[in-house]
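Omission of a single protein chain aside, the complex is shown with its protein chains in their original locations.
Up next, subunit A:
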Amino acid sequence: MAPPAQSQRSPSPSQPSGKSEVSDLKLQLRQLAGSRAPGVDDSKRELFKKVISYMTVGIDVSSLFGEMVMCSATSDIVLKKMCYLYVGNYAKVNPDLALLTINFLQRDCNDEDPMIRGLALRSLCSLRVANFVEYLVGPLGSGLKDSNSYVRMVAVIGVLKLYHISASTCVDADFPSILKHLMLNDSDTQVVANCLSALQEIWSAEASTSEEASREREALISKPVIYYLLNRIREFSEWAQCLVLELVTKYVPSDSSEIFDIMNLLEDRLQHANGAVVLATIKVFLHLTLSMTDVHQQVYERIKAPLLTLVSSGSPEQSYAVLSHLHLLVMRAPYIFSSDYKHFYCQYNEPSYVKRLKLEMLTAVANESNTYEIVTELCEYAANVDIPIARESIRAVGKIALQQYDVNAIVDRLLQFLEMEKDYVTAEALVLVKDLLRKYPQWSHDCIAVVGNISSKNVQEPKAKAALIWMLGEYSQDMQDAPYILESLVENWDEEHSAEVRLHLLTAVMKCFFKRPPETQNALGTALAAGIADFHQDVHDRALFYYRILQYNVSVAERVVNPPKQAVSVFADTQSSEIKDRIFDEFNSLSVVYQKPSYMFTDKEHRGPFEFSDELGNLSIGGEAADNVVSAQRVEENDKDLLLTTSEKEETRGSSNNGSAYTAPYDGSSTSVFALQTHIESAISNPTAADHSPQASLAIDDLLGLGLPAAPAPPSPQLKLNTTAALDPSTFQHKWRQLPVALSQEYSVSPQGVAALTAPQALLRHMQSHSIHCIASGGQSPNFKFFFFAQKAEEASNYLVECIISTSSAKAQIKIKADDQSTSQAFSTLFQSALSKFGIP
């Protein structure tokens, strides 16, 4: 039969109504309904097909409900199936009409043909109408006891469906315990597997409310059940094997001999053709041996071959799924895979998502013996047509350089990149050379010679330009032309669109000035003037700050802007080991592909406030525009989420550098390589400065006050806070309990504030610069909680604040308690203005 082509070709949501066709069908169905003429089934079939095809395309054929039900009295199984499909599709929207079908479905549930019994039962449970649950219990009960395994298999899943419609009905009918009995006794493995899935779902959901259910859930991973399932594992279908193996990972064996028994039993699963089974087995092995270090190593060796086979077979999508897992293992134990690096070479036609993972793995497995080959291979990719991949490979070379001891050859390669005269290659290479110099200052001589030859006109990307400028500033004594290159850059100040570059330029000119004052003086003057006139707040602030500090004392300025630096020994890891372990625990799931633990993408509060809901789903064509907007917003939300996590990483990285590597915290230029935004901010309000010279920090505060014409509501003048307030936690606690709440308010936090609040520490530093100190903080994105305190400057009168900030709703809830209630309003204003400046650079 030919499906109605013309209607299908039109875009699916906005179908032509197809009204006339539908009423036509209605008429024809009605004629056939009562007929018993021979061949009537065939014509019915044609009609049903038409109805289903309309339904698929999105034409509303619900008006045919009555006729369809009338025609369903047939012994033809295909007709029945089509009818069930139709009913299942429209029952939810037409519960009244659906009631009509209950009767014939119930009758079919008692048919003598087990196939029909099963189908009817499945359809009955798929109606998903809450009012019908009473009709389900009977057929399900008898279905579970059916002599035919097909019917039992359907009935078991039926129980799960019932549970989702009405949990109480399902539990009251005692279905879970029947399933448990079936699971342990049924001869058919698919029935057993379905029981297992159903019970896992039901008991996990019930466990939060019922202690018995949580006990039952525990019982699923008890020794008898696990052993029973393991002994039958070869009988299970491949999908059911995955299920069982996943369950086994949760089992805790009592001793090591048990562990070896299980591994011996499951070893042949590693040869299964289904990659999912192999991955599930690998998970079992890895988790069982976590506490046995040497065996764990051996497991890695054992699973290497099957994993590599899976990667090289199957569709790109499948191998991507496996590769993500291999990637995780390589990252955990790179040395085990270091001899297999050739497997991670990219093929020319591979999709970029595969190449990207491979590049990361190549980087990870590089060691003394294979670095040369790997770097040679990576250099090949640098000329790749796929520019993002080419960039990644250059970055990979850089990463290898940073993790190796013998970087001699790599430096040469990087310098070759600089000579390749491709914009993006030069750009990436510049950034890398800069990082390299920060770790290995001894290479400066070789690098600077090459870098000096690069015309700044050929470098357009902000990151690369910033790197080049940083090097010009840092090594201006070694580069003959440095002051003049900087000068020409300063002259083109207005054409420089990136604030990041302008910031770097300021710092570089300053540094150059300390080293070669006569040649740079001019440029410095121009730069500071341009910087102070700059519309960008950060640039303006930095220029003004440099200007003032130069005015104050040039040698202090040099100490602050260009202190002697130690080489960076270790660049901080981007992901905490805790998160990595979480991901490892969730091996063989999406977490590994997304490279984040599941709570980050399945928990509601992490997804942001926008959700797909049924209402949205039911919006008709007219609503599509609205739908557009909402989803777009959500994407933004997601993006922001991403942004938050990366900048969070940078934050931790940045602060660790600050703490360990740099002696003076004010070298904005080198820290801003990491997290510009947060760092400028911390540079301005840095607590260390406040510690050793309170005067200076006050001056900065003042200066900021002057320099922030756009800042809302200057702090109320009457209330001065003590900058060095102190309060010990027990006193705080005591006071908090004693004092009444003076004020309770909700502020909204600016978007910049939300963006900057990646970790509690960021806010703490900021508030401290406003003389509001934190005594305790906690929470994780999106909800943070802080306890602050402040003291009046002249007297020992305390203010206590509880502040809960939700970044998802951008709201801050504040409770203020005060020794002196009369000034609490003034303090609140102060607090609010301080908070409102947070994140605004």
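Just so it is clear, a residue touches a chain if its C-beta (ideal position, glycine included) is under 8 Å from a C-beta of that chain, and two chains touch if they have at least 3 such contacts; residues count from 1.
Heads up, the rule we're going with is that contacts and distances are computed from a predicted model.
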| item | value |
| --- | --- |
| "AP-2 complex subunit alpha", "Elongator complex protein 6", "AP-2 complex subunit mu-like isoform X1" or "Transcription and mRNA export factor ENY2" - which is the UniProt name of the missing chain | "AP-2 complex subunit mu-like isoform X1" |
| Given A:Thr602, A:Ser744 or A:Gln821, the one touching the chain that is not displayed | A:Thr602 |
| Candidate in contact with the missing chain, chosen from A:Ile59, A:Leu144 or A:Val191 | A:Val191 |
| Chain not shown, touching residues in subunit A | 1-3, 8-9, 11-13, 45, 49, 52-53, 56-58, 75-78, 81-82, 85, 112-116, 122, 128, 148-150, 153-154, 157, 160-161, 164, 188-191, 193-194, 197, 200-201, 204, 234-235, 237-239, 242, 246, 267-269, 271-276, 278-280, 305-306, 308-309, 312-318, 320-322, 324-325, 342-343, 345, 347-349, 351-353, 377, 380, 383-385, 421-422, 586, 588-594, 598, 601-602, 604, 607, 610-614, 616-619, 624, 627-628, 631, 634-635, 638 |
